[in-house]
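Every protein chain except one is present and positioned as in the full complex.
Naming follows writing order (A, B and C), and every chain is counted from residue 1.
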Amino acid sequence: MLNAATFLHEGWGNVLIFAVFGVVFVWLNLFVIGKILLRRPNKPEQGQKGATYECGEPAIGDAWIRFDIRFYTLTLVFLVFDIEVALLFPWAAAYDVFIHGGSGGAAFVEVLLFLLVLGVGLAYVWARGDLQWTSTRPGRALPEEALKGGVVRVSEASQPEEAPR
Amino acid sequence: MTPAEALRSALPDAVEEATDAFVRVKAEKVVEAARVLREKCGAEMLHQISGVDRPPDKMEVVYHFARLKPAAFLCLKVSVPRSNPVVPTLANEWASANWGERETWDLLGIRFSGHPHPYRILLPEDWEGHPLRKDYAYPVEYHGVDCVE
Amino acid sequence: MTTIQGVRLDEGERAAPTLPRDILTEELVFNMGPQHPSTHGVLRVVLRTDGEVVREAQPLIGNLHRCCEKILESLTYVQGLPYVDRMDYLGALNMEMGLVLSVEKAAAVEVPKRAQYLRVILCEINRVISHLFAAGQFGLDMGAFTPFLYMFREREEGLTLLNEVTGGRLLYHYIRYGGVTRDVSDDWKRKCIAWCDQVAAHMDEYNNLLTYNHIFLNRTVGVAIIDRETALRYGATGPILRAAGVPRDLRKDMPYSCYEDFDFKVPVGPHDKGVVGDSWNRHRQRLLEIEESLKIIRQAITKLPAGDVSNPKVTRGWKAPEGEAYVASEAPRGEISCYFVSDGGKAPYRARMRGPSFYNISLLSETSRGLLIGDLIALMGSIDITLGECDR
Partner (left out) sequence: MTEATRPGRPSYMPPPERFDPEVEQTILLTKAEWLVDWSRKSALWPLGFGLACCAIEMISTAMTKFDISRFGAEVFRATPRQADVMIVAGTVTHKMAPRVQRLWDQMADPKWVIAMGACTVGGGPYFKYGYHVVKGVDKVVPVDIYLPGCPPRPEALLEAIMRLQELVEARSKRLNGKDPGYTPPEKGSRQAKKDGLSPVEPWETAKAHKFDDAKKKTEEDEAKAKAAAAAAKKAAAPAAGAEGASGAPAAPKPERPARPPKPPETPEGGA
């Protein structure tokens, strides 16, 4: 039951203090000192200040393009293993509890099982070649055997090297 | 085989004037002449393209080819009327002619027919006039920045 | 055909989708523009990439066009010389040689032997300094900052050496038609030989630091190969051509200014690592050329003949008689030559200067297809361009 005593005892007091300090510090620096006292120059729209910087040139082409599919598969693979590591942290933190409880070995095997399952996913993606995120040879994103099979891979389709000019 | 003999034997009607330093060729035969220099005289690299403005009526394009073994420079000259200076392009066979001819067009106003990319190369696209001509008037102002103090 | 500010970019993939499934992914078009750490000056490259692989690179030059040829036609002979220095501000003395040799041949001006030897000594010091800068800059492009500092230590001493004789650190106006402006003292000769020994001693230090550095090897070996045929087709000369296996060095093939008196080797073609014509070979080529130049400097200093250093006939208002000439000489970045035409007037009628970087850059668009962007930087760093002589 939350009341003043338990609030402070469980350490939420510290969290409150730090939160308040953080907010005040930022507000103080950005607005009070910067804007009012030290008169930070504020000229947002002078000439082409807002234009995107492209080495001194007016920006040609736009960044919001439908880029290659291989980047998408790569980010998915990264996401999976990122979460895997995130899940390992609590296990590692609580591992000594298992050891004292006598079932340290079982906990270890479970984690190995968990890693194995994800390892299979990695092996599949690796074999399929999607980790090869730059084309091995100009114009070819995949090793030769992937093409022989006549199956048009998504990433290979996006680089029609022989497309008629 | 010296360029003069090679060109006289291969293209008898094209050669207008031939000394030991250079060979003057008709404008429309310059591509064949370059090919003869490559095959017979061993010219392996187009070293330099220079345009020369000879007012009041002539303009010259001077090609220097480099021969590696034994090292020498073979000179080919083409003279065109100043009113309508057009020379067929060498850019399709000699890649170094691509930029050389663009610069000659940019600074001297000699057009190269059949050039894949006939834009100005050194000066901005909307620059008027060709500076290396003898009668070039210096610009007063360009895009708001005045050229003379 | 999309043309962006006069730049023609192939539009293969925007054509009708020829893919079995309608997956049309676009490509990123952007500028590696005039203000960029790795373009060595104001070169603008329009890039079309699909994220990492360069589909097409179109170099656009002209940002530093300083009207050198028009000025040479407007000023008198001696007044026009400083402008040629500013073409390749890293190898300024070799640029002066380019113009001076053509004019001397056309006007049949004879140059005393001592002046020719002095020209050789100072041009070779200038070449060593320029190659040190180029090698260090290439290391900087590949991410190694320390070798740049080490090489600059020798470069600064070389600059002070040149400063003592010519009066300028970077741009010298030292060579005149018919000779040079100032003689060298014995003390300077001793210092010059000491400097040569110092650079020679540090060469293996540079090699351990940069040339045989494992990361540098991975970044440059077999990357951005310019083969013999492409180099010749595009007119690329100098270290690029020699690294591609062509033994072409004007100091040996068409000797000028007493180069035939010195014996030195021309390093050519595939060096001990990498494929012929790749970025590593071009880098190694420059370091080997430094060692050769040091040999030339030592021989030239020991064999320096006596005599005056300039031709008295050439005064301030000197005019070249009618005639024309075309003489090429070996600058650090390639072959510089001047097609000089004179009509006897107070100024050259036409002085067409050939900047080697102008032709070295033109092969960028063909050799950069299919490279990664990091390898494109290796290509541009290894062909070592200065925009002053490219745009003139």
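Please note the rule applied: a residue touches a chain if its C-beta (ideal position, glycine included) is under 8 Å from a C-beta of that chain, and two chains touch if they have at least 3 such contacts.
These figures come from a predicted structure and were not determined experimentally.
Novice: In the intact complex, which of the presented chains make contact with the chain not displayed?
Specialist: Every shown chain touched by the left-out chain: A, B, C.
Novice: Using the document's definition of touch, tell me which of C:29, C:57, C:90 or C:372 contacts the absent chain.
Specialist: Of these options, the touching residue for the absent chain is C:90.
Novice: Touch as defined at the start, partner being the missing chain; which of A:12, A:27 or A:53 qualifies?
Specialist: The missing chain is touched by A:53.
Novice: Quick one: say which of C:75, C:144 or C:203 touches the chain that got left out.
Specialist: C:75
Novice: Given that one chain is not shown, which residue among C:149, C:201 or C:215 touches it?
Specialist: Counting the whole complex, the residue in contact with the absent chain is C:149.
Novice: For review purposes, identify every residue of chain A that touches the missing chain, sorted by number.
Specialist: 33, 35-39, 41-43, 46-49, 51, 53, 56-58
Novice: Contact with the hidden chain only, please: which chain B residues?
Specialist: Spelled out for chain B, the touching residues are 122-124, 127, 131, 136, 138-139, 142-149.
Novice: Even though one chain is hidden, which residues of chain C still touch it in the full complex?
Specialist: Per the touch rule, chain C residues meeting the hidden chain are 33-37, 41-42, 62-67, 70-71, 74-75, 82-83, 86, 89-90, 133, 148-149, 152-153, 156, 159, 169-171, 387-388.
Basically, only the chains that are shown with their structure count from here on.
Novice: With chains as vertices and touches as edges, which is it: line, ring, star, complete or other?
Specialist: Drawn as a graph, the chains make an open path, so a line.
Novice: Report the inter-chain centroid distance for chain B and chain C in whole angstrom, where each centroid is the mean of the CA atoms.
Specialist: Measuring from centre to centre gives 24 Å for this pair.
Novice: Between chain A and chain B, what's the gap in Å when you average each chain's C-alpha atoms?
Specialist: Computed from C-alpha means, the inter-chain centre distance equals 57 Å.
Novice: Mind pulling the chain C residues that touch 2 or more other chains?
Specialist: Expected reply: 5.
Novice: Residues of chain A that contact two or more other chains, please.
Specialist: none
Novice: Spell out the residues on chain A that touch chain C in their complex, using ranges where they run on.
Specialist: These residues of chain A touch chain C: 54-57, 59-61, 63, 65-69, 71, 133-135, 137-139, 152, 154, 157-160, 163-165.
Novice: Touching chain B in the complex: which residues of chain C?
Specialist: 5-6, 8, 61-62, 65, 67, 69-70, 73, 232-235, 237, 246, 248, 250, 253-254, 326, 328, 335, 337, 339, 341, 349-350, 352, 354, 358-359, 362-363, 366, 391-392
Novice: What part of chain B is in contact with chain C in the complex they form?
Specialist: 44-48, 50-53, 62, 64, 66, 68, 70-73, 75, 94-96, 98-100, 103, 107, 117, 119-125, 131-132, 136
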